[in-house]
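Note that one protein chain is taken out, while the other chains of the complex remain in position.
Take a look at subunit A:
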Amino acid sequence: MFAVEDLSAAYGPVKALNGVTFTASRGQVTAVLGANGAGKTTLLRTVSGLVRSTRGTVKLDGKDITRTATEKLTSYGLSHVPEGRGVIAELTVVENLRLGGLHRATASEPMPIERIFELFPRLGERRDATAHQLSGGERQMLVIGRALMARPTVLLLDEPSLGLAPRVVAQIFDLLRGLVQSEELTVVLVEQNARSALSIADHGVVLNLGKVVASAPAAELAADEQLRHAYLGF
């Protein structure tokens, strides 16, 4: 169980998160939705320690990870795929994937790269291509694959659909859905594209101006016409 409680963060005097509380369960996709500037990305960045929280806690299976250094989080089982697909352009697909398994070299084995290629056959076909030769969709698969290399229990995904063709988005979301089942993952999915996010999510959390305004099963949110019009834009 992944639990965020009363989490707050600020950029100088501007409060970006104001007492956000939600939980995400194992084997489920929890979608975090909301308009531009609602605090979705800040929420993930605060969980990862890229932004310092001013209040509140983040717990992973009961363990408090609020103040854990960013680079140590993967060894606690939390992987964060940032917005904008941070592939290392000069390295090959395989080398990029290996970066994700770095910290495991001393502890337990990282996920075998072949397993990633089973999940994303497209990456296997392009294993020796450098990352800058990849398409947007392939890059998104690569960063998700890199995050999986650390064998996470919780996967934070920031706008995986950004700038991708609808067909590619559907493909990635399908893969994601499959992953959640096969790997028993807890996925927290931040999305601007609320309609497609809700189509694969089990649970939805709606943010507005740094606060949670709704938290309910995905189907319920999708059915609530007023909420959809007010916050989700469809």
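FYI, a residue touches a chain if its C-beta (ideal position, glycine included) is under 8 Å from a C-beta of that chain, and two chains touch if they have at least 3 such contacts; residues count from 1.
As a working rule, contacts and distances are computed from a predicted model.
Only one of "Glutamyl-tRNA(Gln) amidotransferase subunit A", "Response regulator", "Na+/H+ antiporter subunit C" or "Branched-chain amino acid ABC transporter permease" fits the UniProt record of the hidden chain, and that name is "Branched-chain amino acid ABC transporter permease".
When you scan A:S79, A:Q140, A:S161 or A:N193 for touch with the missing chain, the hit is A:S79. The residue touching the chain not shown here, chosen from A:A38, A:M111, A:V143 or A:L221, is A:V143. Looking at A:R26, A:R98, A:R177 or A:K211, the residue that reaches the missing chain in the full complex is A:R98. In the full complex, the hidden chain is touched by subunit A at residues 48, 50, 69-75, 79-82, 86-91, 95, 98-100, 102-103, 105, 143, 146-147, 150.
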